[in-house]
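One chain of protein is taken out of this complex; the other chains stay put.
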Amino acid sequence: MGLLVKEKEIVIPGEVVADGDAKPSYGTYKDGDKIYSAFLGLVETNEGYVKIIPLSGCYLPKVDDKIIGRVIDILMTGWRMDTNSAYSAVLSVKEFVTSRYGGREDDLSRLIAIGEYVYVRIIKVTSQNLIDLSTAEPGLGKLKGGRVITINSHKVPRVIGKKGSMVTLIKEKTGADIKVGQNGVIWLRAENPDAELKAEKAIRLIEEKAHTEGLTQTVEAFLQ
Amino acid sequence: MSYKRRCDGRGWDEIRPTEAKAGIIPNADGSAYFRMGNTAAYCAVYGPRELFPKFLQNPKTGIIRCHYNMLPFSGMGERIRPGGNRRAQEISLVMEKALSAVVDLSDFPNAVVDIYTDLPETDAGSRCVAINAAAMALADAGIPMKDMVSALAVGRVDDKIVVDLCYEEEAYEGGPVADIPIAVVHNTQEIALLQMDGEISKEELIRAIEMGRKAMEQVYEIQKKALKEKYQDA
Partner (left out) sequence: MPDIRENMLNLAALGRRQDGRGLEDYREPISVEVGISRSAEGSALVKIGKTVVMAGVKLAVDKPYPDTPNEGSMMINVELLPLSNPKYESGPPSIKAVELARVIDRGIREAKAIDTKKLCIVPGEKCWMVIIDLISINDDGNLYDAAGLAAMAALDNAVFPKLKEGNIPDYKEKSNIPIPLTKNILPVTVFKVGQYLFVDPNQEEEEGYDGRLSVAVAADGNIAALQKGGEDTFTLEEIETMVDLAVQKAKFLREKLKSI
């Protein structure tokens, strides 16, 4: 295939990345026989396909993503949540797993108050990006204590690492409890404030160096 | 009479000393600084985010909104009263149209991308500098774009066609002047902004735009280099 730039090279919108029989994939478009980048991002190829991994940009909600949302309003039968994207989402009380719900007369703010964070799964996204959420799965639910930080959602895969290896490394070295939302919102908590800070700094380091080689070694060295 | 030598000694097709930097405002989703000569702009991009009031929303696509603002001390004369004016509104509008040519927000129905450009110092060509900063900030914000947009002013000073006019040239009194801000989409070379004030023949206009397109390549390269540098430093 006719890749015109190097693998992992940084390109800007409109830059020609390939021609010939290369096939356009995410973050690219084809015009004539050339493939162009539609983002500021890294070039990646796989079996003849060329795609761009954006280096920045806002989160676009997808079904089955686990995200961390913040309650911004309380509705009749659920909560409106900020999703760190262009769209807010609704967690219906039917989808919120709790034994404390007292039925229709109950005040929902007793269960989750405005400003609180919840680890949720996206169960529906419409064409207009109306979003429904659920906590019906082990590990999901309200987040208590700790701190919440926000990173660029495109860097989340690096924070998680292959099969969760990166986040496991941080957890092991710092003893912190960490939940990483696909939307770039990350919750962490450790008994020791130094450990919590160290875990945050490790995540910030990954965000900053996400596009560089040897990231695991960099993070390992930092955590030593 | 004839215009013999540019007031700052540049060649007719030469742009002013230009510098750019991406990612200078950490709070923003994307940002950039762009300077040409004595005209400088900061730009911050926020979004896509929810658009209010709701009646402005477009259910088919996200939209962009430009906010061009000269800071109170950015004029060479008296202080400029803050709060905007009709000129700033018009420039915001033409910026929006120029940038819309490359931005694709079809994945973001009902949303908005806000583009704030604030200029601490202006001499001439401020809308072009603002567009150059804005195109970089949009790319830095990870907004889907089919291409980059670059801008500069071309024009006529007396009997000469020149690119990137400075203030003295805009205000030249020895003969007729035309000031033509243009923006160009890089790959297609199509014109995304075109305004003109002054006096020029059609032939000269076409010649000026062609000369501008060539000089624009330097502006584009500076934008491109600055965007990549942000990640090479890290």
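For reference, chains read A and B in written order, and residue numbers begin at 1 within each chain.
As a convention for this text, a contact is a pair of C-beta atoms (placed from the backbone, for glycine too) under 8 Å apart; a residue touches a chain by one contact, two chains touch by 3 or more.
Bear in mind that the values here come from a model prediction, so they are computed numbers and not experimental data.
Touching the chain that is not shown, out of B:N38, B:Q57 or B:N187: B:N38 (per the contact rule at the top). Against the chain not displayed here, chain A makes contact via residues 113, 115-117, 142-148, 187, 193, 197. In the full complex, chain B touches the omitted chain through residues 24-28, 38, 40, 42-44, 46, 49, 67, 69, 71-79, 82-84, 114, 116-118, 120-123.
Methods note: only the chains that are shown with their structure count from here on.
Separating the CA-averaged centres of chain A and chain B is a span of 33 Å.
The touching residues of chain A, when paired with chain B in their complex, are 10, 12-16, 27, 29, 31, 36, 38-41, 54-58, 60, 85-88, 127-129, 152, 154, 208-209, 211-212. By the touch criterion given at the top, residues 29-30, 47-50, 59, 62, 102, 104, 107-111, 139-148, 185-187, 223-224, 227-228, 231-232, 234 of chain B touch chain A in their complex.
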